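Before I ask anything, here is the structure I am working with.
Below is a slice of the complex: some chains, not all, each in place.
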């Protein structure tokens, strides 16, 4: 409380405090989506590339933070022209309420960047990742958010039309970013996946896809739950304030429609898989999860202004689009391990298109008139512009990375896994498993088997070599091991040493 | 800020904005409890049923969202009579502050439904789950919340009594739902577990329980942490507002008492297990975790109005009740894999009973008078009414599902696991594990062993067949594998093919 302040000043202050808290709390929620994407992706890759995908997701927000601080925010929300902003580089001249705004916009930028990592998972080189990720958060995304979300952007401004004798401003509207975040991120993801090429063994000689399963569905589920949690904030807080008239209704509607759209997307995908329309007549968890994510992406653009049934319907359309794009991407023999294209591009297209149609009272379906049709026109124009921008820039970035030969890891690394040679860390080091209390209640995982996964159709006896720094006397407690050893050692070990050691440092190139 | 608004209007607006934000932020916290239950349950089942329990928990909120939208909210908070409401079906006529209220009430409804999934885990069919879950969120729970939490409900209204010459309204009070949410959910869970029958092998011929361990304690721990996090909001926000006089004290007390009750429940269970009073003289994590959860359930009903020592004491009683009900349920040979009955029914009874006794200044222990005793009477009446309602309805639902033969999966599916035949997805597909860098730092998990877990006391050599789509030339790099192959192949493979394939689609029934 300000001592001596007038009531007027105090209420002004409360408004600012409440809006600041709103931006920060919801921004922190949205930040957690980084963990959501990380675990969704970690669950969907093989164990040998788990550390690789986790560090990429963790660093997305750190590299993104720095590039968005240095120039991203300036391009997006600086003073400038209709195309790009250019003030507030490195926070110069930021006003005191600007910091909360920066943080809030930054978590959206980080989300756009993190979408891409799934599409190029298990084969993208680390240096290439740093470069494309910095480009997305620092330039590709900020420019589009300037167009659509800053006051001066050409999409946000639109144009002024005479309707019924009144001058009306009509432009592109995208409340929480179906187009700005997801269509953009999904396009970059698709281009990345296309240019980098499919993972080894993803398609057979006839181009038929061979499924490569992820190693841990509970991680994917954890990621999914966190993403739903985050989407409530992502969609709910896009008004950017809670104290302006109508804000509290916008925010609440956005949250409710997010529940509805997730449900719609989940239902239709669950149903179509189960009824064998798409898929194999199972109740597929991963498909349903992606369906619900696509639903939430789809509802972004107009979630504050839909009636509840429209929220559900938009999610349902999103789910359908997911199944279609998923099919089409595979048909094109593009390997997008996380379905980032289907979820984000697919959902983004549905979402940006649905807003002018279904917005309550003013949408085309409620009110077919000059204004609503012009809004639809602007929306389509905006989608095309965003798509072309993302397409061009990402072809440039990924094309140059490929040209430079630093886009993709070596074939050997890809086959054997990225975690050890690139990061020196196995996700689950075998030596850390097991206990000494007999086999009563233990799980043990076995090393020494990995090498066997190379040859086709090999049948092996599992063997292990465990160098452990412990007193020899322990051995006496385990006569059965010694006994087994005596029998097997000569028989098995004469086949040569079973280890192949990864290099402890790689070739010296920065990759 | 509203331009031209009076100070009065602006302060009104701030109150609405703040309360809306309060409902949404805490509602989003509470939503995360879905993830908490999901991981608590995923950790407590066997790996073969992990996807099954995860998809159920994920869909709880989606099916629940739709049924609570279409009719659940109408039954609970619509205009109606003392027993049930019947307006606002499918959000018709919802006012602009209604959306936040709907979301906030929905997350409570979803919690009530999700309690049940644990009790029927590892054997409940998917179609049956969809049906009972929809019934709980759409009807069973909403009616009780109408009784106790809507202005017009008969429990909420209670009756008017003449006390010391004044007319006083006394009824059932349940701040955060010890009775409304947990006693109800726990009752439905118990009936479900009772009617569906125990998992195969849960009790021996003499009815002695045989422990079936869950596959992953860290998942259970993650679930537990998330549930504590969620309970702060669940208990803290049940005032439904933060701007009314006294709200900020209620909310803060509720959060503090939640810490205390969790501690009390944890302490007593930890101690009684360790001292061999109950259990096996270990510091059991799972028991302590359930003790703390029961403590938080127990404190719900009066957490806003207890002194801190009462919060601790109520949690302690909850922990004791947990141990007792846990014992009693097993004695009845009912198999409740997640102890949902002990945690939620047990905690719910303690909680609803404790509120009229320990509420500061007005409870029976502070002030034994006509008013406090009448309050106690209403509280007992409310508990009995909620219990009978939940009992009857759930016997009906689960009884009919059993009659229809769609309640439980086939014995074969139950033994071999639900994930593959029902969902087509293994939680940890073996093919996704291992790497090619020798056995230096790897964990590998082995397939081909599952089949061996069928026969009693079998001893097997672990073998594996790995069809991998890779160039033959790779094999040369691994001479030791080839060597092993030559030796072992004839010797082992003549014992017949080691695979048995699960059907790729099930019988065509919708189950």
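A and B are the chain letters, set down in written order, and residue numbers restart from 1 in every chain.
One rule holds in what follows: a contact is a pair of C-beta atoms (placed from the backbone, for glycine too) under 8 Å apart; a residue touches a chain by one contact, two chains touch by 3 or more.
Given the structure is predicted, the values throughout are model-derived calculations rather than measurements.
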Identical protein chains in the complete assembly, only 2 of which are shown: 3
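Criterion: only the chains that are shown with their structure count from here on.
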Distance between the CA centroids of subunit A and subunit B (whole Å) is 28
Touching residues of subunit A toward subunit B in the complex: what are they? 7-8, 11-12, 14-15, 18, 21-22, 25, 29, 46-48, 200-201, 204, 210, 212-218, 221-222, 224-226, 228-229, 232-233, 236, 242-245, 247-249, 251-253, 255-256, 259-260, 262-263, 266-267, 270, 274, 276, 280-286, 288-289, 292, 307-309, 312, 415-417, 419-421, 426-433, 441, 445-462, 464-465, 492, 495-502
In their complex, what parts of subunit B are in touch with subunit A? 1-2, 7, 10-11, 13-14, 16-18, 20-21, 23-25, 27-28, 31-32, 34-35, 38-39, 42, 50-51, 54-55, 58-59, 61-63, 65-66, 69, 90-91, 96-97, 99-100, 102-103, 106, 126, 213, 216, 219, 222, 422-429, 431-446, 461-470, 472, 474-475, 477-485, 487-489, 492-493, 504-506, 510
